[in-house]
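Of the protein chains in this complex, one is absent; all others appear in place.
Letters A and B name the chains as they come in the text, with residue numbers starting at 1 for each one.
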Amino acid sequence: MSGAVHDVATTTGGTLAVPSAAPRETRGERLRNFWSDYRQSPVAVVSLIVIVVLLFISFGAALVTPQDPYDLASLDWLDAFLRPGTEGSGGYVHWLGTDNAGRDMVSAIFYGLRTSFVIGLSAGALALTIGVSIGLTAAYFRGPLEAVLMRIVDLQLSMPAILLALVVVAVLGQGVGQIVAALVIAQYAYFARTTHGAATVERGKDYIEAARSTPLPTWRVLFRHLLPNVMTPLIVVATVQVASAIALEATLSFLGVGLPLTEPSLGTLISNGFKYIHTDRYWLSIYPGLFLMATVVAINLVGDQVRTVLDPRQSR
Amino acid sequence: MTAALEVRGLTTRFATRTGHVTAVNDVSFSVSPGRILGLVGESGSGKSVTGFSILGLIDEPGEIAAGSVLIEGEDMRGLSAEAQRGMRGRKVAMVFQDPMMTLNPVLRVGDQMAMAVRVHARVSKKAAWARARAALDTVGIPAPDERLLSYPHQLSGGMRQRVAIATALLHGPAVIVADEPTTALDVSIQGQILAEVRRLADETGTAIVWITHDLAVVSSLADDICVMYAGRIVESGTAEEVIADPRHPYTRGLIQSVPSLHEPGRKLPQIPGSTPQLSHLPSGCAFRPRCPRATEICATDPPDAGQGHRLNLCHHPLGAA
Partner (left out) sequence: MTEPLLEVRDVSKRFTREAGLIERGIARLSGARTGSTVHALTEVSLSVARGEVLGIVGESGCGKSTLGRIVSGIYAPSSGEVLLDGAPVARERGGTAHKLTSKVQMIHQDPFASLNPRMKVGETIGEGPRVHDLGTAREVRERTAALLEKVGLEASYADRLPHQFSGGQRQRIAIARALAMEPELLVLDEAVASLDVSIQAQVLNLFGELRQDLGLTALFISHDLSVVRHVCDRVAIMYLGRVVELASAAALYAKPLHPYSAALFASVPTLGTGRARFHAIEGEIPSPLDPPGGCAFHPRCPMAGPRCSVEIPRLTRPEAGREVACHLHDGGTGRAEVAA
């Protein structure tokens, strides 16, 4: 017979162990419970829908857009600066107008979104792998190794991410690979710190000691015992960091040290249209900016709600 | 003489995903001034929730669904939240298992206690400090002036718990509810605190509800005992009576589980199974699946088979015919 208990927060800040009602949960039930908790916030649900739509249109850009903005041959100088809603020489309506080279803004934005997602997700994944490895190692082995690793991490965290990224790009040069490297260097520290914190707590628990004293080989203790139990807070950090990577890349591109105009990301588009922002050709900058904002905000809101749902004190 | 504390039909429940769980089910008892009531039970029995309910410290998703809690005749449940706060600390106080639930780690002990004084009494800081010092003296803390200037982390566990008890005594409450305050302490320190508490109850006339799972402690400390199981009080009476002559099979099983009553090495009489989940209680008597005396009639709610002040919720009480 199962006799699980869960904690309920009391006014005094302590917890009462209240025998919980549900017996064992299957994975399907857990997912369904997660979703029903998640659904409690309509804003978060909308954000999730927004992200799904954005992902769809960005990765399906080729199918959805009338024009391939990377194909220089398809651009026509005569289509430059068309107002939103006007029909161009290609025979279709430019719903969001065109830019100074005749690029259809809708197509440019969708392709740019794809670039942003690809860079954001790959930088996030790499930063996670590197950061988690460092955090785990530092927490498990302790001693001088931990001190050295975490001091480096702390040092990096104290520097603004954009500064770090700029320095890396200055050293490595421009290009997609270099941008991703810059983002990873700027961001791995957050993963390292979160992992280190969670791992230090778990490290002190008896089951790790029991595993070590079986005795089990170190790698097994690290990857089969320690790692799975520090994953939960990482989900939230990962979500937020992807948004952060997207914004960071956009900033780099806006400053002109990111992606080139031939393969524009949203940041490049914003930058490109920036010189016209004071004229009445607002659409070159504003629309990419709005899409960027929507992406970053939506990801952050989803991450927020995931954190609320996973936090045992706040669950109902 | 009015009882210092009277609990009538207290019922507390918690909302969960699959419905309500009743942690405290129709609990009633009273404690006279200067007497110590031991509220005994294992985990899941509802004893701690009862304690928190008396203080009105139940928050979402829990609620006190029914019953009354009378402190010196005044019903806590009938009061507004504001008025309840006025009672807490002044007329009824609580000592928690972890003294760090009472003590703020970033404030000096003296500052905290003075704050606790001034919440309910309009006195100067100096006077509040003096009262704090007097309270520390009362619980037998040596060198109280030094202690007042210390931070909680500079004190040992036993000392912290004594400070927590002193804090509870600051306004001379009629009732103190102590939730397993010595469980986490060393045995010898526990002994000291138990002796202090006994003396305090005798000298100040405070009624004490001592929540614990430790039968030995309760047998040495308490005047009266209530045994709880699955949210209900299944037996109550004076400490001597209940320990020497238990009437409920659970109480007897509990007492028999203690090793000190048996020859070393022999198999201990054990209660089979484990405490039931409150969401899946059997019909009738909650102890039925584990009870050696259960029969069909136990599927219906057991009556109170006790006499006078002795309560005994059982169809087949021990000791009777």
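Operating definition for what follows: a residue touches a chain if its C-beta (ideal position, glycine included) is under 8 Å from a C-beta of that chain, and two chains touch if they have at least 3 such contacts.
These numbers were taken from a predicted model, which means no experiment stands behind them.
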Check: Of A:G60, A:P228 or A:G256, which one is in contact with the hidden chain?
Finding: A:P228
Item checked: Sole residue of A:L75, A:A211 or A:L284 that reaches the chain not shown, by the stated touch rule -> A:A211
Check: Among B:V109, B:L136, B:I165 or B:L221, which residue is in contact with the omitted chain in the full complex?
Finding: B:L221
Checklist line | Hidden partner interface residues of subunit B, rising order | finding: 42-43, 156-159, 186-189, 191-192, 194-195, 213-217, 219-221, 239-240, 243, 253-255, 257-262, 264-265, 267-272, 274-275
Notebook entry, point to check: What subunit A residues would touch the chain not displayed?
Noted result: 1-4, 23-24, 143, 205-207, 209-217, 220, 224-225, 228-229
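Heads up, the rule we're going with is that only the chains that are shown with their structure count from here on.
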Notebook entry, point to check: Roughly how many whole angstrom separate the Cα centroids of subunit A and subunit B?
Noted result: 50
